[in-house]
Every structure is written in C-alpha cells, then in structure tokens.
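My questions all concern the structure below.
Heads up, one of the protein chains got dropped from this complex, but the rest are sitting where they should.
The block that comes next holds chain A.
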Amino acid sequence: MAGKVKYACDIEKSVLINNFEKRGWVSASADEDWNFYWSSVQTTRNIFSIENGYRLQDDQVINHFPNHYELTRKDLMVKNLKRYRKDLEKEGNPVSERDEEGRYKYLDFIPVTFLLPADYNLFVEEFRKNPNSTWIMKPTGKARGIGIFLINKLSQLKKWSRDSKTNSFAAPSGKDAYVISRYIDNPLLIGGKKFDLRLYVLVTSYRPLKCYMYRLGFCRFCTVKYTSSTSELDNMFIHLTNVSIQKHGDEYNNVHGGKWTIKNMRLFLEGTRGKEVTDKLFDDINWLTVHSLKAVSGVMANDRHCFECYGYDIIIDNNLKPWLIEVNASPSLTSTTAADRIMKYNLINDSLNIVMPNGELPDVRWNKVPPKEALGNYDLLYDEDLAQADILERDTKSRLGLSVGSRGRDTKSSFTGRPPPTTWK
C-alpha cells in the first residue's frame, strides 16, 4: 500500500475527525499534499479560482464542486430549473408536459418563485391573480433562516423596499438580492404541527450524473402549533422549522430537538393514509431530487476530484405533494441530540465509504459505483451510465417489435411504475 491518506479539514467537528481517525488517516494542513479535504465552500472556491493556479492531482478529493452555488443559491437554482424545463420542452420531451392550466405535470415541484428586485413586475402580476396569498421573502445568499419574513400585502413589500433603499444608496448587488416564493399555506400537519424534511443527497459526478439518497433523513418540527391565520405572520416559530431558529423558542426540547426520523414519518403516513399514497410521496421526492440535479448538471463544473453531500429541504403539503424549498451545500454537522450525533457520524462514514472506497488513497480516474454492500444507509438514486444502457437495451427491444409501454408517460413510468435497476429500488 502506498502510504497513509492525509486529510485536511476546515471544520473541527468530531463527527468528521472521528471518522478520519478511525480510518487511520493522518492530519495535514491545507498547504501540504493532502489526499482528502473536507473544506468550507470558500476554500473550495479559492482552490479552483484561476488566480490560484492550483492543479489537483489524481489522488486528491475535495467535498464541494467549484460552482455548487448553481444549485445551492436560491435564485440560481430557480433560474437553472426554469431553463431546464424550457430546454426539455424544446426537445419535446414528454417529462415537460403541461396540464390544462399550463402547469408542468411532472416538473412542478418548487413553489412559484421570483427574483427581487429583477422580477418585481412579474411578481406583482402573479400576486394580483391571488391577492390573498402569502409569500415568503428570503435573501439569496443566506442560510439557517436568517433574514426571512412573510408578506401578504403588496404594501409590505413596498415598505421593505423603501426601508432597504434608505439604508444604502448602492444598487442591489447579488448579495442583497431576494427571492420571493409562494408560501405553502396548506402544509401537511402531524400532531397539529408543521414540519419540513431534511434529506441528504450525495453526488459523486454530474456528467454522467451519479447520486445517492440517504435513508436516515429527518423531519424538523415547529414547536408551536401551526396556524395559517395572517395575524401570526410575525411569529417565526410557527413558520420556520430551522433548528437554529427553533432553538430560541421556549418550547425547544433537548431530548429530541424537534427531530423525527423519516422512518417514523413513513410508519405514521402508511398507518393513517395508506401505503399507495405514501409510496407515491417517496417516489415523488426521489423524482424531484433527480430532476433538480439534472437541471444543473449542464452548468456544473464537473471536476472529477469533487463530490458533495447536499442537505435537501422539502415541505410536504396536505395533498402529500412534496415541494423543494432549497438545497444546502454545507448541511450542519453540529449535533443537537444523542441520536442526531449517531446519525451524522454514520452519514459521514457512509459518504466516505462511497467517495474513498476502503479508506485507501483515492484515484479520481475510478468512476464506478461501489457495490450495494458498500453503500451503508445510502441507496443509489440515479446512475446516468446505467440509465443510458437501459434505454439502449429498450430501444433495441422496441426495434425488435417488443412493446415498451404507452408513449408520453414513458419516462415518468420508468421512475414510478416499473423501476429499472438504475433507480432507487
């Protein structure tokens, strides 16, 4: 064996360090010849910046893609997804089919969103169509619920815009930009409380796309009973499920931290709503995850030294339809409870097993998917190579005159109906 793996790490979290040390890796500084770097997004950007001129070797692996923000910044994600739908429509791809009201049948999985100030007029037009709707304002570059507020009147938006203008005379730069999204005001409530899902998705390559879904995601519950009444718009404990916000609430519980495993949610939904609709919900979640990744796979700098473990935030409405709210490039590795700590340790462990097989020196030219036994709590979500091979096989069959099912829903049914081995089943 060619020596020990050297790791560098920007974030001093025990769930990381314990995992590195368990594998017998040795610590190295960022300037040395590391093999594995768990870096902050800023470090990754610096390493890949042109001025730096740094070239990664075949035995170096890093935990972010250089321009991950194409997916993880709220405004860019929306932009990329809108473009992806248009491209598919141009191709005449059945996935981009629309219903009678002009909504996408299969790709309508993010709430209607506009960029502010750029799309202000478009927003006003949409708002006038539904004057009683509630909208949520989020700064594009911030996380953990910072700077978020709700509005249900245009005047509130105008006031905000006046206030922020008096603060600075400069034109709104990218950093000050906001996205405004239709607020999901019919969320699924469990025990009368609102929650969102935090799922972990590992991407090891964008072209071809290879991604994995983690089984041990969780629901984050608001501590206060949900009400859609507009008088409570200011009470952020009702609306935001971010643990960093909920922690400041009086009702925060240190034993469970408001976190409920996906497994429990599934048991509850199957028990009270039935198996079919629950299965469909989980299929829909997988579907939206794959398409959110496909939407950015074209623009992502697919550097083969990179992998990324994303935190997906999803809200389920009371029709059991999942909505993608946002994607985080650096999901929190801070543990709030004992169970949380174990889960996050396993998350890192399983992620490392996939990107650094056997904990040995990496070779980025290797681009296979590890065998099923090595995936831990991950399930293969999508492997473009396998999917292509599948399509080829089916094309051959259809040329031979074998039926391939009805057209139109063909692509969709390959996800939900009879799943080929390339998907999550």
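The working rule: contacts are C-beta pairs under 8 Å (C-beta built on N, C-alpha and C of every residue); 3 or more make two chains touch, one makes a residue touch a chain; residues count from 1.
The definition used in the following text is that contacts and distances are computed from a predicted model.
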Per UniProt, the name of the complex member that is left out, chosen from "Glutamyl-tRNA(Gln) amidotransferase subunit A, mitochondrial", "Ubiquitin-related modifier 1 homolog", "TBC1 domain family member 19-like" or "Cleavage and polyadenylation specificity factor subunit 3-II": "TBC1 domain family member 19-like"
Residue of A:30, A:267 or A:301 in touch with the missing chain, whole complex considered: A:267
Residue in contact with the excluded chain [from A:56, A:177, A:339 or A:386]: A:339
Where the missing chain touches chain A, by residue: 190-193, 195, 221, 224-225, 251, 253, 255-256, 258-261, 263-264, 267-268, 270-272, 274-276, 278, 337, 339
